[in-house]
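What you see is the complex with one protein chain gone and the rest in place.
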Amino acid sequence: MEIGLYLKKLRECRPLVQNITNFVVMNTTANALLAIGASPVMAHAVDELEDMINIADALVINIGTLDERWVDSMLRAVKIAKEYEKPVVLDPVGAGATRYRTSTALKILESGEIYILRGNYSEMKALIGEKSRTRGVDSAESGKDAKDIAMRASDIFNTVAAVTGKRDYVSDGNKIYGVDNGTPLLSRVTGTGCMVTSIMGAFSAIAPPLEATVSSLVIFGIAAEMAENEAPYPGSFHVKLYDWLYRIDGVLVEKKKRVMKIEP
Amino acid sequence: MEIGLYLKKLRECRPLVQNITNFVVMNTTANALLAIGASPVMAHAVDELEDMINIADALVINIGTLDERWVDSMLRAVKIAKEYEKPVVLDPVGAGATRYRTSTALKILESGEIYILRGNYSEMKALIGEKSRTRGVDSAESGKDAKDIAMRASDIFNTVAAVTGKRDYVSDGNKIYGVDNGTPLLSRVTGTGCMVTSIMGAFSAIAPPLEATVSSLVIFGIAAEMAENEAPYPGSFHVKLYDWLYRIDGVLVEKKKRVMKIEP
Partner (left out) sequence: MEIGLYLKKLRECRPLVQNITNFVVMNTTANALLAIGASPVMAHAVDELEDMINIADALVINIGTLDERWVDSMLRAVKIAKEYEKPVVLDPVGAGATRYRTSTALKILESGEIYILRGNYSEMKALIGEKSRTRGVDSAESGKDAKDIAMRASDIFNTVAAVTGKRDYVSDGNKIYGVDNGTPLLSRVTGTGCMVTSIMGAFSAIAPPLEATVSSLVIFGIAAEMAENEAPYPGSFHVKLYDWLYRIDGVLVEKKKRVMKIEP
């Protein structure tokens, strides 16, 4: 997979990524998109969804701080994106923690064609109907069946599915990739999962879904590793993470990537 | 007071802190909670309040950017927290600046059992019915009667009350503590008061209210002092503040704490 070339293409195209996301990470995901070389926009008003999605190259939906009005916007946005043939990336933040989040994520999954679905182990497990112990929006929980969860989610929801954790698993229903880039320090900064989902939105504009997902996870993971080398504490690490999303290039990707194709 | 032991316990338990807070500080308070070793979640939809509070270990209410829908969520959340016996911490941001904020804070205080109430001098003064000159949400104003304000607030609202300022005063109605840790540079970063309130939420899950409040103020104040030593300007200081919330331990607390029990 030519991750470096996708990165180059992203920076040439500078895709406009429309985000309907949560209040906690609006700033950080916008900054992650700018750092990597994309262009973010945040709009949730029903009155402007169509105009905005029309000019956008991809749509990212993140349910981290939802309520009925925002859910309404999300559902409409997914429908409009389908009409305009724009890829949609979904981050089901907190699915399994509350029934409202699980059911909202499922509604979005059913309402349109989702290009990429990314969640942590317990969120993804909740979506495919297994009991999970999502504790808030973070989850230290992970399991040996993460690979299976990715495959089954891909199958059930007819999308590329990523289950992120110590090792990330990405499946399009046929192929499976494992990504080992990253660092546990990411869990000490809020919204790092949301950031990588947003970056998947940017790559969606210029790559097929499996490639967009794996590229995002590898690049974000390497940027995190480089950031941690410079700054092993969460505040400084967070700052350096943006620096490295900006600095990373194809050479660094080739040198540091830890990705493998796995037999299903 | 064994502040270092409470810190150790917090990190072992990693309490889940549910926040209904303001848009300005959602990201910063989530990062402060992660840095100290707790787990934040932000949820305000009425449809998921019960599910979320059920799994949470504490609830933090902050009225920094309120409107009628958010106030409704706050009032319901406090009621649910009471039912589920989860401690509630209240930050009455801007009480005294507008009648709406003062009355909302009072409604919340009346609607349930508040574990800890933390405000600055003019906010707390407004809540106990004295004329104050709250100017927006910051307040340079402080007074010789801050100790009395803390005692009276504790008495009137039947809660542990903290009046923060150059010296922080904490009272449970009987005992009073003074905390001198901190630095004026904290007033040059938005949401530092909100951060310490969130941290009180985390300590509430594992300590009695007086101990939770004093521990939070001491630890946050020391982290700020350490951060300022490394970075005396607000942007860099803000970043180092998270670093030190992560790095601080019982040894540093013992060495740097400036807390005393005061005769009422």
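Details
Which chain is which? They are A and B, in the order written, and residues in each are numbered from 1.
The definition used in the following text is that contacts are C-beta pairs under 8 Å (C-beta built on N, C-alpha and C of every residue); 3 or more make two chains touch, one makes a residue touch a chain.
Source: prediction; values computed, not measured.
The chain not shown here is touched by just one of B:Gly165, B:Gly191 or B:Pro209, and that residue is B:Gly191.
Checked against the full complex, the one of B:Leu7, B:Ala45, B:Leu66 or B:Val89 touching the unshown chain is B:Leu66. Considering A:Leu16, A:Ile80, A:Met151 or A:Ala207, the position touching the chain not shown turns out to be A:Leu16 (whole complex). Here the missing chain is touched by one residue of A:Met42, A:Leu75 or A:Leu106, and it is A:Met42.
Mapped onto chain B, the footprint of the missing chain covers residues 22-25, 27-28, 64-68, 94, 97-101, 135-138, 187-191, 233-236, 238-239. Against the chain not shown here, chain A presents residues 16, 18, 23, 26-27, 30-31, 34-35, 39-48, 51-52, 55-56, 69, 238-244, 246-247.
Just so we're on the same page, only the chains that are shown with their structure count from here on.
Centre-to-centre spacing of chain A and chain B amounts to 32 Å, using the average Cα coordinate of each chain.
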